[in-house]
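Only one protein chain is missing; all other protein chains are in place.
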Amino acid sequence: MEIIEQTRIIEALLFASDKPLSSVALADCLPEGAPIDQLLNDLQNHYQHRGVNLIKVAGKWMFQTAPDLAFLLRKEMDEERRLSRAAVETLTIIAYHQPVTRAEIEEIRGVSLSRGILDVLMEAEWVRPVGRRRTPGRPMTYGTSDHFLIHFGLNSIKDLPGLSELKAAGFLDNVNMSRLNLLDDVIPTEEQHELPISQEK
Amino acid sequence: MEIIEQTRIIEALLFASDKPLSSVALADCLPEGAPIDQLLNDLQNHYQHRGVNLIKVAGKWMFQTAPDLAFLLRKEMDEERRLSRAAVETLTIIAYHQPVTRAEIEEIRGVSLSRGILDVLMEAEWVRPVGRRRTPGRPMTYGTSDHFLIHFGLNSIKDLPGLSELKAAGFLDNVNMSRLNLLDDVIPTEEQHELPISQEK
Partner (left out) sequence: MTNNKQDQYNSFYDFSSVIPSPHNDEKFILDIQGFEGPLDVLLSLARTQKVDLKQISILELVQQFLKFVEEIKIQKLEKAADYLVMAAWLAYLKSRLLLPDENSEEELSAEEMAARLTLQLQRLSAIRDSAATLMSRNQLKRDVFARGRPESVIISRNATFELSYYELIRAYADHKCRKSIADIRIHKREIYTLDQALERLQGLIGMALDWTDLFQFLPDSIMNEEMTRSVKASMFTASLEMARQGKAEIIQKQIFGPLYIRKRDRSD
């Protein structure tokens, strides 16, 4: 095997590895007698002035972003936040039942909506207030935003699957369908936007 | 900022990420007016024969180990990740025929789509609903996602192998046009989709 080929192998192994690799471990993937240290040094030189450097830590080798470009990397890893289960459920209820009031969300979920859930969903720009219900107290109603449609690649809210489609796709396998009222299975429509959903009460 | 410096930044960003990045997103990290496409092409050329290649998938850029080294790096898929033949076929039909309805998938395969197949493909995030057909019953249609393109190293659906041959042979024509109606007395129309449950029971 040529030197070039051996270098390529080391390069690929180091790139794909989720931890630093020792030269011994690398040598295991090469033909016996390969000049592993020489190869690693050459590779290190090759990457010396590039955006990524080959470095040796605790006797093992790894690729790392060049120190002077570290500003490109995010300091905190927790930027990509995950939503709580309650938040995801609330989001789906808003998506399917919009426009919906806080009280209605609580009634559908059967638990009270803890503070902050709507805030998080609005912070994510997936949920927005869409108006006020013409009922006593004029409660605020919520709906999904364009951002929501874009994030989930939907053309319109109508594209969300209905109950029977969820069933057909295997999502509701453990459910006795007779208990789900399929007559209630209104595929979400945009028309619902204009209607006060007082009939749900 | 010099070209070399700009190249280093792109290199660092792409190298650090395990997901493809769009040229627009990369350009955001460079001074305005940076020749981003030129830089990406140069970088792609630089890595062309190395152990790691810069490739374009789903319209975005990403570093990946060179395909010819697969023999060294190959890992067996976990048992749970391995798709059944039915799932592979369904995935293929969705990829080549998209947007395609459930009824059309069944028509092509000649068997009803057993439960859980779409579920599995959607869980892998390879398949997703893409909208509704404007026919009676407004059935859901399915298509592939960016994840699918990334997983199979495709820049776009147009790059699917053999797509033009299948098209030339007429195999990708409207499924209903060649409907054989072999197994049903009533011509299955998409209306059936409205209540897939009733027909499955």
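Chains: A and B, in written order; residue numbering restarts at 1 for each.
To be clear about the criterion, a residue touches a chain if its C-beta (ideal position, glycine included) is under 8 Å from a C-beta of that chain, and two chains touch if they have at least 3 such contacts.
As the structure is a computational prediction, the values presented were derived from the model and not from experiment.
Q: Touching the absent chain in the whole complex: find that residue among A:A25, A:I55 or A:L83.
A: Hidden-chain contact among the options goes to A:L83.
Q: In the complete complex, the non-displayed chain touches which residues of chain B?
A: On the side of chain B, residues 13, 15-19, 21, 25-26, 28-29, 62-67, 70, 73-77, 85-86, 88-89, 91-93, 95-96, 108-111, 122-123, 125, 128-129, 150-153, 160-162, 166, 169-171, 178, 180, 182-183 touch the unshown chain.
Q: What is the set of chain A residues that contact the non-displayed chain in the whole complex?
A: Answer for chain A: residues 12, 15-19, 62-65, 72-74, 77, 79-83, 85, 88-89, 91-93, 95-96, 109-110, 124, 126, 147, 151-153, 160-161, 163, 166, 171-172, 174-176, 179-180 touch the chain left out.
Definition applied: only the chains that are shown with their structure count from here on.
Q: For the complex, which residues does chain A have touching chain B?
A: Counting only chain A, the residues touching chain B are 4, 7-13, 15-16, 29, 49-52, 63, 65-66, 69, 72-73, 153-155, 158-159, 161, 164-165, 167-171, 173, 177, 182, 187.
Q: So in the complex, which bits of chain B are touching chain A?
A: Interface residues on chain B, with respect to chain A: 7-13, 15-16, 29, 49-52, 63, 65-66, 69, 72-73, 102, 115-120, 122, 128-132, 138, 140, 145, 193-197, 200.
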